[in-house]
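Right after this comes subunit A.
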Amino acid sequence: MAAKQKEKRVLLQGNEACVEGAIAAGMRFFAGYPITPSTEVAEQAAIRLPQVGGRFIQMEDEIAAMAAIIGGSAAGVKSMTATSGPGFSLKQENLGYAAFAEVPCVLINVQRSGPSTGLPTSPSQGDIMQARWGTHGDHPVIALAPATVEECYHLTIRCFNLSEKYRMPVFLMTDEIIGHLREGIVIPDPKTLKIENRKINKKIPPFAVPKGEIAPQSAPFGQGQRYNITGLVHREDGFPTNSTTIAGELCTRLMKKIEDNVDDIIEYEERHLEDAEVIVIAYGGTTRAATKAIELARAKGKKAGLFRPITIWPFPAKRIQEIAKKAKKFVVAEHNYGQLVHEIRLATKDAVPIEFLGKVDGTIIMPNEIEELI
Partner candidate 1 sequence: MASPIIKKYIREGTLPHIWCGGCGHGIIMRNLAVAIENLGIDRDKVCLVSGIGCSSRIAGYMDFNTLHTTHGRAVAFATGVKVANPDMTVIVAAGDGDISAIGGNHLIHAARRNIDLTVIVMNNDIYGMTGGQFSPTTPMGDLATTAPYGNVDRPFDIAKLSVGAGATYAAKGSAYHVKDTTKFIQEGIAHKGFAIIDCVSSCPTYYGRKNKKGGAVEMMELQKKNFVPERLLERLEPEWIEEYDKTIRAMKGGK
Partner candidate 2 sequence: MSKKLIIKEDWCKGCAICVAFCPKKVLDIKKEKATIVNEEACIYCSLCEIRCPDYAIYIEGGK
């Protein structure tokens, strides 16, 4: 809270750490709707925001919460919502709006078992493909997946930074394992954090991208620019158009925001890849079992390593191709029926055999289950 606060150690739940990270990133508006297992994000935001001069609102439904944070961000305040499976489905239309209208915002999805209402209190990674393709039409996506409580803090900050820089919604794809886990974490001195704020230039059209820049630089509402934001195909000045030329150019520009900057956006973690013959690929909560499995395997003399995408979307295909050259086998573990494994297969073009371990019964993948496949 105080500006001169130094680094401190605290015990936090993953969901709470997301809120602390968000506040450190400058989030001052949260609109939410209760849903297990993400509810603690809203609860913590309700506690913390008035303490820092921000506002929390509990909306009437998931759709409204998504809409409200887009409005809040258009008015210039860093805004966030949180949800889980069914709520993520409901938010899709407005997520597409935010992507197309280039409104920065952050969504925390604490994934739970689906489909439908599923197993509300059980972990899952079943929304990975929905994060990529959930809303209609082609659109850019950035999604990150934390594996620890400390990462919930740091990756939420990164979500905001990416969101402001690229002017788009960014997802933190956490899961019930991480969301409800309590760990001691180090909260850094706020002065040491890198916080990105949106670039503003009122002298150019609101949706024009200056040469060498990544995204538009419109001012928040209320600062005299008086422009139009729409989910229709729009010109650089923000007004709708039926021009097929502009439609093509706009959609392409939005996709290229990501395609041209994958190296800036993509982050991953690698362990023991220098000698690994079997590479376990896992992300989010599943990483924890994978890490233990690799330890167990290496203790038995097996050369196992870990590749963990921290950025899920855009998918780190290039790096996967590189590591596939040296590996004898990939073991992919996910809490779903096989989602990210498709991207891995697509990237490697069967250059390396892939064993898939998926779980859709709401139980947690155990280290020995992964180890058996190594």
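These made the cut because all candidates are chains of the complex that A comes from, given by their letters.
Definition applied: a contact is a pair of C-beta atoms (placed from the backbone, for glycine too) under 8 Å apart; a residue touches a chain by one contact, two chains touch by 3 or more; residues count from 1.
It should be emphasised that the depicted structure is a prediction, and the values quoted were computed from it without experimental measurement.
Screening 1 or 2 for touch with subunit A: in this complex the touching candidate is 1.
On subunit A, the positions that touch candidate 1 within their shared complex are 28-29, 31, 49-55, 57, 59-61, 63-65, 67-77, 79, 93-94, 97, 220-232, 239-240.
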